[in-house]
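Here the complex is missing a single protein chain, while all its other protein chains stay put.
For clarity, chains are labelled A and B in written order, and residue numbers in each chain start from 1.
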Amino acid sequence: MEYFFLLLSTLDSTLRVATPLILCAMAGIFSERSGIIDIGLEGKMLASAFAAGSMAFVSGSAWIGLLAGISISMLASLIHAFACVTHRGDQVISGLAINILASGLTVVLGIAFFRQGGQTPHLSNSGRFMSIDFPFSESISKFPFLGPIYSDLIGGHNLLVYLAFLSVPVTYYIIYKTRFGLRLRAVGEKPMAVDTAGISVTWLRYRAVLCAGLLCGVAGAYLAIAHGASFGREMSAGKGYIALAAMIFGKWQPRNTLLACLLFGFLEAISDRLQGVPLPFIGEIPVQLMQGLPYILTVVLLAGFIGRAIAPAAIGQPYIKER
Amino acid sequence: MSTNQIDKGREKSLPLNSQSKILELKNITKRFGPVLANDNVSLDVIEGTIHGIVGENGAGKSTLMSILFGFYQSDNGIIKVFNKEVIINSSQKAISLGIGMVHQHFMLVPTFSVLENVILGNENGSILSKNLSSARDKLIKLSNSFGLEVNPDALIQNLPVGMQQRVEILKSLSRGAKILVLDEPTGVLTPQETEALFGILKSLKEQGVTVILITHKLKEIMAVTDFVSVMRNGKMVSNLVTQNTSTGEIAELMVGRKVLFSIDKKASQPGDTLLQVSNLNLTKDDGHQVLKNINFHLKAGEILGVAGVAGNGQSELLDSLSGILPIKEGSIKIMDQEIFSQNEMDPKEIRKLGVSHVPEDRQSRGIVLPFQNRENSILGFHYLDKWNKGIFLDNSKISSYLQNISEQFDVRPNNPFLKSANLSGGNQQKLVLAREIDSKPKILLVGQPTRGVDIGAIEFIHKHLIEMRDNGVAVLLVSVELDEIMSLSDRIIVMNNGEIVGEVLSKEANEKDIGLLMAGVKS
Partner (left out) sequence: MSKPVTLPRWIDILLIPLLNLLTAFVVSGLVIAALGENPFFALSVMIKGAFYYPGSLGYTLYYTTNFMFTGLAVALAFHARLFNIGGEGQAYIGGLGVAVFCLSLDHYLYSWIVVILAIFGASIFGATWALIPGYLQAKRGSHIVITTIMFNFIAASLMVYLLVNVIIEPGQMSPETRDFKNGVGLLQIHKALNFFGIPSTATPLNLSFLIAILASIFVWLLIWHTKLGYDIRTLGNSETAAEYAGINVPRTIMIVMCISGALAGLVAVNEILGVHNRLLLGFTAGYGFTGIAVALMGRNHPIGIFLASLLFGTLYQGGAELDFEFSTITREMVLMIQGLIILFSGALAYMYNPIVEKILINLIGKVKD
């Protein structure tokens, strides 16, 4: 029975750790499927977290915080698109610039506004997305096994967690079942085909990158005003890069990427629990190995040892109307 | 002689009958820098016909069609569609006017299905699923009515090239194209697929679609077209009724009665066989066989010209001989060294054997544009001891070398530190030639030596090639310029569709016959 609760709490943790990963990875899918490399997921998430944390405090409303986070993240996306699509700048450098800019600006503004060493002030419950209990959780939880699964694993998370999981089928639907998605995928594979069909490559890519901004915005808000109760410096802690790895691991497809995010989230969740606990036969697994595993797995995939990760064909190449 | 006078060298309009003109191009001129791609070109196309446009590479056909499809804007002239003057400034506009284009390199998304490619840009609503089934029905109906059977769900990357082309055609038709332009459609097709395409074109005509067929292959012109217009050097040279003309006549118009550069050359004195190519076959990754059973030899002291329209395997032949492409099937023997798939040699090793290479594309292979002249003067030879002092490049020696060969080969300006990108095309080519010739090779491979080069430089380059041959070098000359081949070569082989379709001694050679061979018409 003890193992059951251990597993349950680990899975519970997994879902919460995976949430920002899923959102950022879906964001990455929008951007990269349209042909624009997005290293800046980390920076957008961080900037959004700061905006959300600040505005949620100032307004007392979590929703305003969420809106602020999304706006800032989309602004960063706009800059990225401006540099990469309009000016055909290097997409990797632009993403890096956004990350470093976010790291610096969030703390600078944080100290200027709140004087708390880069943190935003602690939020009261109204400024946060609190956990939502499913109906009758209290009574159902008393049932063996299925009860706690209902009330604690599936229920009891905050709104943004559910949004994150919802974003996967929504992303899937948009990318594969709408006209916008068809054109987005086309422009990431062969922009010339889109251009000769009379569609604007530029406008398409701008929209894709803005979608990415929106999702990263939710991810950042989650960190500061749902999962946590304030913004702290560097709180994205590399999650944007793990999301990038998950997206590549998931071969730029929403469903596989979700699985990759859950896998990486699971790794982080059990690494905390396994700390100091020797496993049978293997002994103690170093927590750093668990932390490094998502990255190691991605490299192994890229090296072609577990199947091939084929990126959208036109990725990273600025579109120039050459004749 | 038919009732239609065939006028060489002067424009003539087609006899008008009661059918209407669906498209009129009048006095179209387009200049790209110094190059006059279209020189006062006029063209009338009659509705419901198949109209061919022929010409050699660089004749101006593709430019004309690009203007029609909105990729470029002409400098002068007007376009009339259905008797209404129009301005076509984008593909969107062209499509809306009913002009559809099947490009030489398909504009299809490889990872999409046929259906997805056809509806791209014409999805009829923002939610796909609602319209997918109706789009599918439309597509099937369309493909059946034109005899263009396709599997709507097949992925493009899995389809053979002939099928992909059908999808390109269907794309245009599904957007209501009344004029369908096909740009060199058979270059990538097998003979069977080509036959199938002819059937499709005839069926399109029956359904009232007007077809413009751009090609250099005369067999196709005779097989399917009603009218044919001949372009040469940017001008529209003649407009003919197909059934009243012949491949021979068209070939002459295409190639023209030029005054050959009368180069004074002595009779060749061929020596030993230095290069022997046996059963060379090469198939690309996409399954397309680009070299078929190539067999020939090359002797010291002779120039062997390889004639043919671009894209018939000559580039792959040069790349195989120079070591850029590995030999998979067959073998080549350079002096005493035999090279086949087991003992691959890279370009460096082949250079060491005494083979130099003037590549077809000087800007992407022959020189590194951002490099200075002196750096380009040793490209491919930079590892040699003579250019190195210990571990360092002997820069002063290299600079004086450049000055030296620039003077010998008239490269202007003679400046070791000038970036080669700033040299004119002719001077860039002279630099490449200088480098390759000065390495004192035994075999010289040359591709398109005078492409984009001014007249003065052309004469100079030709003179040097003859000189090489007189000094006992074996020269392989690949060129799309037939007059260049004919004036320089001692022997000529003609390549078409990856095969050698003819070999002839140049003194017995006849322009017309070679032209026919080049155009795929077997004698």
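Basically, contacts are C-beta pairs under 8 Å (C-beta built on N, C-alpha and C of every residue); 3 or more make two chains touch, one makes a residue touch a chain.
This is a predicted model, so every value here is computed, not measured.
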{"item": "Option touching the unshown chain, where A:L21, A:L123, A:A245 or A:A314 are the choices", "value": "A:A245"}
{"item": "Option from A:G60, A:G104, A:P169 or A:P278 whose C-beta touches the chain left out", "value": "A:G104"}
{"item": "Touching residue (missing chain; options A:L78, A:V92, A:I149 or A:L259)", "value": "A:V92"}
{"item": "Touching residues on chain A - with respect to the absent chain", "value": "37, 39, 79, 82-84, 87-90, 92-94, 96-109, 111-112, 115, 118, 233, 238, 241, 244-245, 248, 286, 288-289, 291-292, 295-296, 298-299, 302-304, 311, 320"}
{"item": "Interface residues of chain B (partner: the chain not displayed)", "value": "322-324, 346-351, 357, 359, 361, 364-371, 375, 379-380, 382-383, 388, 391-393, 395, 421"}
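Here is the rule we use: only the chains that are shown with their structure count from here on.
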{"item": "Between chain B and chain A, distance of the C-alpha-averaged centres to the nearest whole Å", "value": "49"}
{"item": "Complex contact set, residues of chain B against chain A", "value": "66, 71-72, 90-92, 95, 101, 103, 107-112, 116-117, 119-123, 125-129, 171"}
{"item": "Residues of chain A defined as touching chain B within the complex", "value": "176-183, 185-186, 189-190, 192-199, 313, 323"}
